[in-house]
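As you look at this complex, bear in mind that one protein chain is not there, while each of the others sits in place.
Think of it as A and B in the order they're written, each chain with its own count starting at 1.
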Amino acid sequence: MIEVKDVTKKFGRKQVLKGVTFTAEKGEITCLIGINGVGKTTILNAIMALTPINSGQILIDGSAINKKSYEKITFIPDAITMLPQMTIGQSMQFMQDFYESWNQERATELLGFFKLKPEEKISSLSKGNTAKVNLLLGLALDVDYLLMDEPFSGIDIFSREQIANVFTSHLVEDRGVIITTHEINDIEHLIDQVVLLDDGVVVKAFNSEEVRENEGKSVVDVMREVYQQ
Amino acid sequence: MNRYLKLVNFELGRFMKIYIALIGITIVSQLAAVIISSKSYLNNANQAIHVDRMTIEAFVEQYGKMSFNNVTNSILFFGPIALCVVTLLIYTLFIWYRDWFGKNTFIYRLLMLPTARLNVYFAKATAIFLFVLGLIALQLVLLPVERLLLQKMVPVDLRLDMTINEMIRYFDQIGVMIPNSFIEFVLHYGIGFVAVFVIFTIIMLERCFRLKGIFLGIGYGVLAFIVFFLPVFIQEFILFNYFYPAEIFVLMILTGLIVGTGSIWVSNYLLTKKIRV
């Protein structure tokens, strides 16, 4: 379980996070939703210790992040984390060199799944293919938790479909996934938990199936209520 | 192979193209310097001896013998050295900044490696150090080759042969880099290493606190400078030649260690607690 407890964060004078609290369970897909600039990416960065927080606490399975945690939790940012001059194959080699949790078999499978060629250079890839390589590098790690920042934004519809397929496949099975998005329509049926952020706090957190069952509302209905108040 | 060594290897690879270009430029340019200065000396000699009818002795008397100093004074000889020094100095900054800039943000990957972040820091410092050592080794190999070339081109009675050691001593810029003794080696490279750590720490401060960090960095640089040269300052301005030179040396090793470990400690703290992508 990833626990984010009362986290605050300032950029200069701007208070971006004003006490964010939520949890994300293993085996579930948790979706952080909010309009752009609300600090979704900052939350993911903070979980990964890629940006300092001003106060609060973040725990992964009960303990603070340390160097070993990176074998257990990984982050797929919206930009690819490899050098442009590297090929896909070299990027995979890099991951294999540094991570014990790298699963070469799964990496090869993903390569086929996304129809990518290992000799292609990162700098020559289309936006959609760059996103897929980025995803591949994260998904091929045998980690318990996977964080993804806007995996669907700015790419073509077919790449989106392929990436959405990943979520329902064994590639994500039993992992805890946190994704951020400002666009829920495509993935409403894919996610378990929804965390709505506004003005630096969590305004509502709920299970999407439960809200359909108990209130007869779609995720978008709830968002409309929350954001249009 | 542990992750630190893998990182060193990776950092070396990232700069290898430019580094090999630097090596190529140095070799070509310095050999050209030997050839061109020898040629021009020989032209002068030919002119004087065959056209102006001077004796060889008179020519040597007037113009002096061709020595390696004629070569080292050429811009083609010290130009590439300057180019290498400047390039490596710039790369000392760029080795960090290149990971933050551009749309492919490699710093995410480096900070998310399952290893102490200080290893990334040490790997980059090691890479810089190896690049410097490599270029100096190149120069040490090139010098005898260049001397041989000079000897092949200029007849024995027109030239003044120098030992490698003399070649180095007469040329201050190389003298600094190729120390005479072990103590000098420790001193020069110790200062070099400490300087790299101080620069890295300033970069870390800037990367953590951005604009504010620049001022903090400058402050840190000044502080490091003062602490490191404290024995000298005390000697010059407070105690007036109180210490023997050997004592100053020991004290500076001490202050160097303080500045070095201090920089590493601060950098480690910043990398684990304050760094942001």
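Note that in this section a residue touches a chain if its C-beta (ideal position, glycine included) is under 8 Å from a C-beta of that chain, and two chains touch if they have at least 3 such contacts.
By definition in this document, contacts and distances are computed from a predicted model.
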The complex lacks one chain in this depiction; which UniProt name from "Heme exporter protein C", "DNA-binding transcriptional regulator YhcF (GntR family)", "Sarcosine oxidase gamma subunit" or "Peroxiredoxin" does that chain carry? "DNA-binding transcriptional regulator YhcF (GntR family)"
Which displayed chains the unshown chain touches: A
Out of A:E105, A:E119 or A:E173, which touches the unshown chain? A:E173
Given that one chain is not shown, which residue among A:A64, A:I157 or A:V220 touches it? A:V220
Can you say which of A:Q57, A:Q104 or A:N165 touches the chain missing from this structure? A:N165
Note that chain A touches the chain not displayed via residues 27-29, 164-165, 167-170, 172-173, 188-192, 209, 212-213, 216-221
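Keep in mind that, in the parts below, only the chains that are shown with their structure count from here on.
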Could you give the separation in Å between the centres of chain A and chain B, each centre being the mean of its C-alpha atoms? 44
Per the touch rule above, chain A residues touching chain B in the complex are 45, 48-52, 67-71, 74-75, 77, 79-84, 94, 97-101, 122-123
Parts of chain B lying in touch with chain A, wherever the complex brings them together: 3, 6, 10, 14, 102-106, 108-109, 111-117, 208, 272-277
